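Of the protein chains in this complex, all but one are displayed in their positions.
Moving on, here comes chain A:
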Amino acid sequence: MASNLDLRDLDLEKRQKSEDFELHVRNENGAECREDCEPQASDSLLNEQTSHSNGGTATNGLTTHQAQKNTFQLFFQNGFFQRIKEELNQTVWKKCKVWMFIPLICVVIVVVVIVSMAVCSALHKDEDESYDSLLFTVPQRFNGSFQLSSKLLSDEAQVLEDLQHKLDDLYRSSPALGRYFLEVETLSRNKTSDILYSLTFKLPEDGLEELRNFTLSREMVQNVLRQYLYDQDPDDSGGMFIDPVSLRMSTAY
């Protein structure tokens, strides 16, 4: 009950202040002021200025210009900022004041933006990484050969298997070709260092021609292997070093 009364008092006080302010402004404005209009007590500044002015045209000895200027000053000095200050210092809840919510709202906006960005990034799916391998139905084969730096020894099957793994890993890990890659087969030509290979890819019917001309072109498939062969270190490959110059490849129709 007491707090209700307090609030009412506060409201009355505010209304009074507001009326005082209106009266104050009207009095300073020459157009609104009549002959019997007395200067307000708070108008000491105005009175002082009036005494210095020639007062020829203004009501109560004030020039219109000075009156406007002073109104402007008082509006900002005593009214506007004061009211903002008071409103900002109002207690909203317990010890929380209005001004405390301003930085809080700014922080909340920043956090919302950052969280939204993080969520967007986390949910973002790269369209280039999504595909349906069930749609890959059209086979595309490449046959070719290369030479090992040394002749095959007794463990020919093992070498061929190792080579097969190498090529399998290479094409399966290829960003552009991996999704289309199906299998690789290797075999030796009469136990010499010549190795024959066959690569099989499966392509979707949609955009088949483009894929054959670019991504699954002979140039692309061969050069992925070629640059892999150039990248290999002769010292680390042992007997498995493949001579890059010997690489041949053709499209099997």
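As a convention for this text, a contact is a pair of C-beta atoms (placed from the backbone, for glycine too) under 8 Å apart; a residue touches a chain by one contact, two chains touch by 3 or more; residues count from 1.
Please note the rule applied: contacts and distances are computed from a predicted model.
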Options "Pre-mRNA-splicing factor CWC2", "Lipase H", "TP53-regulated inhibitor of apoptosis 1" or "Elongator complex protein 4": UniProt name of the undisplayed chain: "Lipase H"
Residue of A:148, A:177, A:199 or A:242 touching the missing chain in the full complex: A:177
Absent-chain interface as seen on chain A, which is shown: 117, 120-121, 124, 126-128, 174-177, 210, 213-215, 217-220, 223-224, 226-227, 230-231
